[in-house]
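For reference, the structure is listed below as structure tokens.
One protein chain omitted, others in place.
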Amino acid sequence: MSDLTMLLAVFEDIEPASGGIEKLRDLGVADDQMNVISGIPIKATILGRRSALTRVPAIAMTGAVLGMLLGLFLIYGTPFLFPLNVGGQPIYPVPQGIIITFEMTMLGLMGFAFIGMFVDSGFPSYTPKEYIPEISDGKIAILFRCPDNEQKKFIDALKKLGAESVELAEARQL
Amino acid sequence: MATDLQLPVFTNNSENELAGRWGMVIDQDICTGCQACVAACAMENNIPFVGEADAGYGRTMHWIRIERFWQGTFPEVKMTPYQPVLCQQCHKAPCEPVCPVFASVHSVSEDINLQVYNRCVGTRYCANNCPYQVRVFNWRDYTDARQRPELVTLQNQLNPDVTVRRRGVMEKCTFCIQRIRHVEDTAQSEGRDVRDGEVVPACAQACPADAIVFGRVDDPTSKVSKAAITSRGSHMLEELGTLPRVTYLAGGSAQ
Amino acid sequence: MSQQISRRDFLKLAGVGAATTAVLTGCGPASRYVTRAPYIKMPEYTYNGLSTFYATTCRECSAGCGLVIRTMQGRAIKVEGNPDHPVNLGKTCARGQATLHGLYNPDRITDPIQRVARGSEGGTKMDWDAAIGIVADALSKNKPDEIAFLVGMAPDHLFDLVADLAKTIGAPAPVRYGALGMFEARTTLVKAAEETFGQTGLPFFDIGGADLVISFGANFLETWLSPVAQTREFSKMRRGQKNKRGYLVQFESRMSQTGAKADEWIPITPGTEAMVALAIGRLIVEARGLALPPAFANVDVNGVVEASGVTLDALNRVAGLFSLYDRPLVIPGGGALGLSNGLQTAEAALALNALAGNFGKDGGVFISPTNPLADQYHRPASGREMQDFIQRMVDGKIKVLFVHGVNPLFELPKKLGFGGATKYVPQIISFATFPDETAMEADYVFPDHHGLESWGYQKIATGSASSVLSGAQPVIVPFFNTKSTVDVLLAAAQKAGGALASAFPFKDEVEFMDSKLASLLNVDGFFSAPEINTFAAYFQQYGGWWKTTDNRIAPSSADVLNRSFKADAAQFDGQGDFFFVPFVSPILGEAGANKPWLQEVPDPTTTIMWNTWVEINPATADKLGIEDNDVVRVVSDYGEVEVSVYKYPAIRPDTIAMPFGQGHTAYGQFAQGRGANPADLFGPSVNEAGDLAFGSLKVRIEKTNKKRQLSRLEGVLGVYGFDSK
Partner (left out) sequence: MSSIAKPLALPHAEEQEDPREQLMHDPRSRGEMNDMVMESMHSTTWKYWTVTGILAVIVVVCLFYAWYYLIMQGLGVAGVNRPVYWGIFLVEVVFWIGISHAGTFISAILRVLKVEGRRPFTRAAELMTTFGLVQAGISVFLHMGRVWLSYWLIPFPNERGLWPDFHSPLMWDFMAISTYLLSSTMYLFLPLIPDMAMARDRSTGWRKAAYRILAIGFRGTEGEWKNLITAMNIFAFAIIPVMFSVHTIVSWDFAMASRPGWSSSVFGPYFVIGALHSGMAAVAIVLFLIRSTMKNMKYFLRPEHFDLLGKLMLMVSMAWAYFYFNDYIVSWYGGDKWEKIVQEFTEKGPLWYLWYAMLFFNIVVPFAVLWNKKWRQTPWLLAIVGLLINAGMWLERYIIIPETLTINRMPFTWRLYVPGVEIVLTIGNFAFFFLLYMLASRFLPLIPVWEVQEGHESHTLRKIGKASIPTLSDME
């Protein structure tokens, strides 16, 4: 297999960008060989791409379960470890249990959703990456790999579709 | 109305730990409001004085206070019978479950409310939730001789059996638990049961009118149990279901 | 020394006899010689966690209750009542409880001092040898009749010594005085007993045995005579009888704590108590259809109704109570006697008792038992006697004045002029424990121990049915460089030499006490002992010696009802609108103001702490536009004070009342500059018995535009409603 080069095509708007993706696919770039970088979230269907997989919900649900277990431990486990009478209330009370379990479940859910977002996206990461600052000005960039020798073909094709620039993607300090 | 002192038993107590339920009967008809109990309590339990300004602002540290109201206007004016109010040692104490750090817990062996000073973080929830308003809070460092030079000599009087509390801590009447424990220990070392009337809290000990009777309410033959069974007896704010351990005998001409 | 025995050995000896009460530990004379041992062999009383209990006598007032002090590692921890002591049977009042705040008071005088100038703070510290020298000089270098002793109200061993001393050198007898005695009007009571019974002695009212008590101003639950004993007896009267609840009727113009406990509180115009008593007597006789005895013949019931403000219905009702109850008892006392007609009131009340036929019976009137060491009751000085004393000072007949246990500058009304008279006395020696007003005005202060550090005995005047000699012993090692006044005087007597030295050959206080106690050897009592050491040991261990029999003296009642009684309206000095009712603060007493915990114990009726107030009927206050906490000026012909107002619902609209006990200009940080002294308003007039007629005053009220918040325990919102501030 010949060497692959990473290129970054920058588009002004969504329309040409989605055309560019179409074109790249036609040119034989597999879906997992390209990525879209944008300043706002753009639905995958708009760009004609398959939706990215996310593990955040699964991680969050795991967190919820763990949180619930923690809550149950706090309300029913700690009195087991050190039982104390207060005000004639039961040692293992149900109503209070609902409250604590609920809070802990929610904390687990959200905490793990947050952590999941980090884990699944590889954050935080301060290594150099392929990126240009114009993206945060609303430009859309397509990052793709193409065979070394077909670089020119790809650049021309995309330029024709309205790409502002198509250049060798160069990893730089963000 | 007969006063029912048969209190429900905790389900989760180990039976052999239940050493005794202490209770008190206060006869309002003979209480003369002389405040000897207040002073005796203060002396026994290392209660600090707070000074004029704080005292007048509801920050007295008394663990027992004597309440009185007025009825009617002159000349048909009457003072309601003096009512010493102290911690009622509720069986179902509202102060206990609200403490986030278990500083206010129920003693299994004496069945009274304990206040664990060194566990208290000073949220004051227990005092809010006490229907009898008998919990007192250390608003300042009243016992710190570094801040109050007048205490340098006065603190010689402190009772070593009772913790000296510093600022930020809630406290309340303990039924003189140090005396209860002392008598229990003595009885145990002598291999006998605690005799009725052997435990006397400081207030009952001082009371010149003998209006305060103390003893075990789970022993029907004890002086306190007998004193409580009269038509004059009632519990304060009985309707709240706190099952207080102090029985008041009504004052006035009620038989 | 050969007699030196360690405390531990002594305790072992004493323990043999002490079978009944294990908690009481006798200190015994031996403890004078306790040697300090290293802690490697600790005596019992220094063990961690072990308390030692010492029986002694309360010195907070002259009632002489027995105390047991709990000590731990050499510190006095807690005051408890001595359960065996016949006066208080194990009970105490708030003042007794706070004794420890006197003992450990930060303001105590720590060393003997010589004042640079009278009234100045502090002074030059002296050593005790020099102090004794000065006392010796004072005793020997002055003419005997120029030496005067003024001592406290309690008849204790110091009084005995001083009396003996005065007799030996030929000085006038020492004078005993106390503000409590003035407010109790003891002299009036004694005089009334004398005139009615023909017997000298302090009347004893058997409250516990009565089932109906009618009190004319007697505040017997607060400070009057022996409050702890009387409270116990009240409790017995109320609830101690089978199937019967005792009934209490109180006649007074301002509801006292006793009045608050009364089943009927009848507001009465001050000064009309005597006529009301006689009117009740007349109504009883009339209701029973008996022949009217001369005692009640002169009284005009309708006139009494008009003068006293008590309705005829009320009088009839009270008269009717005499038939309803088996053992009625009438008590005159307190403020009712401190009026110009106080003696009449006391006698009229005794006449009612005679009518009830309760003389010498259960629940009736007796004469208090005489003391084991005395053959008759010796009463403290009356107001007139104090006036004479002050006159002697002014006349320059007193060259040296010894003051102990009393604070005349505070306790005597200002108008009597003790303060001005001191400048005619070249040398004043005070033995005060605290820097009170008199100690400030003294040339020398040779501080006595606090009561809990001293030896002693006290002759109990009343409160017990049996004859009591209450014992005191030190419960701790003296805290400061103080010295027992008895020791000082004994040492001074030795130093003075001559007849004085040979009359008082005692090495120390305890030997002197033993010499007095020797007369009780082999006498039947709570314990008896054949020789002095055993006796003294028991005496300390049990906190005194008392008889186990009823020693009250039944008065003769033969012709009381055949006497004719007068009942004039009282005379009032001044042109004010208000009757003035001063009363001793039930909590502070006359000398409690320097004890911070007493200051913070709320007054039983108003719940005020830490200050003085004036009680005004709310209706009157509204009429005058006075609010709670407003500072008003109370003005009599003799003085004025500024004091905050408490709107008191249970006082006559034409009467105002003020507690005595505050208003110190010295006496330590907790008392000084706090509150006002109602005695500043008193005039010099006395009643027929010679007691100061302190209540015979009319005062007026002037508004100032100041406000001073009173510290109350009560929440005003809940007790007096939302619109009160």
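Should a chain be cited, it is by its letter among A, B and C, assigned in written order, with residues numbered from 1 in that chain.
Following the convention adopted for this analysis, a contact is a pair of C-beta atoms (placed from the backbone, for glycine too) under 8 Å apart; a residue touches a chain by one contact, two chains touch by 3 or more.
Please read all numbers here as calculations on a predicted model, not as lab measurements.
Counted over the whole complex, the shown chains touched by the missing one are A, B, C.
Across the entire complex, the residue among B:73, B:128, B:186 or B:231 in touch with the chain not shown is B:128.
Among A:5, A:38 or A:165, only A:38 touches the chain that is left out of the view. Only one residue in the set A:93, A:147 or A:162 touches the chain that does not appear here, and it is A:93.
Seen from chain C, the chain kept out of the figure touches residues 714-719, 722-723, 725.
Touch with the hidden chain on the side of chain A covers residues 14, 35-44, 46, 49, 51-54, 56-57, 60, 74-75, 78-79, 81-82, 84, 86-87, 89, 93, 96, 99-100, 102-104, 106-107, 109-111, 113-114, 116-118, 120-127, 129, 131, 133, 135-138, 143, 174.
Residue positions on chain B in contact with the hidden chain: 54, 57-60, 65, 67-69, 85, 94, 97-102, 119-125, 127-129, 131-133, 136-141, 167-170, 237, 240, in rising order.
Here, only the chains that are shown with their structure count from here on.
Viewed as a network of touching protein chains, the structure reduces to a simple linear path. Rounded to a whole number, the gap between the C-alpha centres of chain A and chain C is 90 angstrom. Residues 49, 72-73, 75-81, 88, 90-98, 100-101, 103-106, 108, 221-222, 227-228, 231-232, 234-235, 238-239, 245, 255, 257-258, 260-261, 263, 265, 267, 479, 586-587, 596-602, 604-605, 607, 609-611, 617-619, 649-653, 669-670, 674, 709-715, 719-720 of chain C touch chain B in their complex.
Those residues of chain B whose C-beta lies close enough to touch chain A in the complex are 10, 12-13, 90-99, 102, 104-106, 108.
Touching chain B in their complex are the following residues of chain A: 83-89, 91.
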